[in-house]
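The next block holds one structure in the form of structure tokens; read it before the comments.
Apart from one protein chain that is not included, each protein chain of the complex appears where it belongs.
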Amino acid sequence: MGREGEVVSQLLPGFEKAHPGIKVQVQQIPWSAAHEKLLTAYVGEATPDIAMLGNTWVPEFVALDALEPLDSRVAQSKELPKSDYFQGIWDTNTVDGVTYGIPWYVDTRVIFYRSDLLANAGCPQMPSTWAAWRQCMVQLKSKMNDHQYPLLIPITEWPPIVILGLQAGSPILRDDGRFGGFSQPQFMKGFDFYVSLFRDGLAPPFAGTEISNLYQEFERGNIAMYISGPWQIGEFTNRLPKNLQDKWMTATLPGVDGPGVSLAGGASLSLFRGSKHKTEAWQLMEYLSRPDVQVEFHKLTGDLPARRTAWNDPLLANNKYMKAFRDQLERAVPTPKVPEWEQIATKVFEHGERAVRGRQTPQQAMQALDRDVDVILDKRRFLMDRKAGK
Amino acid sequence: MTPARPHDPLPSMARRERVTRIALYALLVLGALMALLPMLWMLSASLMPTGEASTFPPHFLPSKPTIAHYRDLFTRLSLGRYLFNSALISIVVTFASLAVNSMAGYAFAKLRFRGRDKLFRFLSAGLVLPVQVSMLPLFLLLKNMGLINTYWGVIIPGLASIFGIFLVRQYALSIPDEMLDAARVDGASEARIFWSIVVPGILPILATLSIWTFLATWNDFMWPLIVLSDESHYTLPVALANLSGEHVQDTELMMAGSVITVIPVMLVFLFLQRYYIQGVMAGSVKG
Partner (left out) sequence: MSKLKIPSEANTAAWFFLTPALVLIGVFFFLPVAASLLLSVTDFDLYGIANPGNTRFVGFENYSRLLRTPDFWQALKNTFYFAVVGGPLTIAVSLGAALLLSSKLVRFKSFFRTIYFTPFVTTLVAVAIVWKYLYHTRYGLFNYALGAIGIGPIDWLGDPHWAMPAIILMAVWKSFGYNMLIFIAGLQAIPEDLYDAAEIDGASAWRRFFSITLPMLAPTLVFVSVITMIGYFQLFAEPYVMTQGGPLRSTTSVVLLMYEEGFRWWRMGYAAAIAFVLFIVILLATLVQFRLQKERT
């Protein structure tokens, strides 16, 4: 998906040379449609051999019994030492103790910001607590007009909402993923903070579809901060003009009382059970997991390697923007590993939007969300109860 | 006998007529502009250099026309493949369904068999059912037949259409029975009668139906979206929606994609509009 889909074909000649006789075909899908397309492919028994899966989708495909367990292959492999991977990330690919995906690249969210604008407003560096962060935004806003905002959070995205909840200590779902925990006090703390940013004019109530050109707005100073992932480093470097290149920077996310956690995101390579070329596919997976190939991939996409060894490469170690990500990855936390997560995630921002636009109070919105989530999890509860013999 | 109209109406009436005429033409031209404006801007923006379509105040015409986006679409983004898919599917469905629907339409109109009218009424009742009701089980059915993500998965459901049968039957009713019976007396087989007498007789409605089917199949979106998961099979509308998800920032590129999607159907329509328009108007008067 995304940029990765566009560039992965450049990595293939190396693999095909080392493995003559294996030809690899790549197919790209945009992120917005990838989830449903992969499921359609599964239902239609037209799955690829390997797919890049958003790591939050792994539990879903496991529930479908679509993926091949990889533990024995990993144990026998000379190329993939488990210990070389970020623990939290590897964990996202493990369901009921079995590994179903190899982390391919990782991502997490940090803040991208206009360092010059922040310095101008009296914040020489990115604050590390919510209170200080907020203060900084207020100071920024005082120097801005009505069409400018300190922080951009597209309201049709769920990660910012969930991150704030995680930072406030919420488990997101309760009772082993049987019920929603969004209206519980811990999550509400994060959500109240989120809504207050919009209410106080610190973030614009724009839907994602309207940011026709984020980079233009960032360049023109209409936005000073943006929470996003590592792919933006490449985009910012390419799309922002030369004279702006020393005026932006990345920083780890502020948390309630100190540096906060962020999402353990990323994508994994998974092998489909229906594949007729499992050995060859596994060889490709091993190839793509080699530290040097990971670095190469990083060069092409800006995505972060999943292996610690790869991070030692000067390209990453010396990159000033990467430092924030390296730090943040040590404080990265997975989302609930339930197959229904994708649907739940969609509901999160839908209900969040109502509170942002003032249609409902934050409490009402999150209670409505919990009601929806409980319905979504109904089948899971039924199956879990049945398995437990109730 | 009605008296002939006077050749020169009174001066005040002439003036009033002229004013009305001007007003009507003004409205017509205004309407034409409104009808065409989005298409014209689409064409214009597709030729603009990257970023020019997102400026304020907006530009109507490209400052430096470029075909870079079209090049991009056909090289980097393999639009040629999708164009081929759309063309293949549309043409196959058009011709195959023409055969299927015209045979059935003729049978309902002219062949006498037991249960004909009851069957036709039952079929017509199906017109009330929205096609979306069939989509979920149809998907599961095609899955079991191994047709998900194939051309056939898109083609087969489109091969027979109750509406098409309806249209053909309507038109075929006007073929004189005597002509058909005479041919039977002469010993002609039913197939021969169909091919030599009926088909020439219903040619206009066949023309209309084929244009109609081609347009509808080319433009079809929801079903191909559901059935096709592999981009090498995408039709243009699905590919376009796909691209717009990924390239929402690239206005000019998307406009070029839209132009390419729209041109074939526009051409088909413009060259064959007589049949199409006649068909719409005739169908409504009888129906």
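For reference, chains read A and B in written order, and residue numbers begin at 1 within each chain.
Just so we're on the same page, a contact is a pair of C-beta atoms (placed from the backbone, for glycine too) under 8 Å apart; a residue touches a chain by one contact, two chains touch by 3 or more.
Computed from a prediction, not measured in an experiment: that's the story for all the values here.
Of B:Leu47, B:Leu167, B:Ile197 or B:Leu236, it is B:Leu236 that touches the chain left out of the display.
The residue from B:Thr20, B:Ser63, B:Ser174 or B:Ser196 that touches the chain not shown here is B:Thr20.
Hidden from this view is one chain, which touches chain B at 2, 17, 20-21, 24-25, 27-28, 31-32, 34-39, 41-42, 45, 53-58, 99-101, 103-104, 106-108, 111-114, 116, 123, 126, 128-141, 156-157, 159-160, 162, 165, 177-178, 181, 184-185, 190, 194, 215, 218-219, 221-222, 226, 236-238, 240-241, 244, 251, 254-255, 257-259, 261-262, 265-266, 269-270, 273, 277, 280-282, 284-285, 287. Contact residues of chain A toward the unshown chain are 35-36, 39-40, 42-43, 60, 63-66, 156, 206-207, 209-210, 212, 339, 342-343, 350, 353-354, 357, 359, 368, 375, 379, 382-383.
The working rule: only the chains that are shown with their structure count from here on.
Against chain B, in their complex, chain A makes its touches with residues 2, 27-33, 37-38, 40-41, 43-46, 209, 212-214, 216. Those residues of chain B that touch chain A in the shared complex are 51, 54, 139, 142-143, 146, 148-149, 226-227, 229-232, 242-243, 245-246, 248-249, 251.
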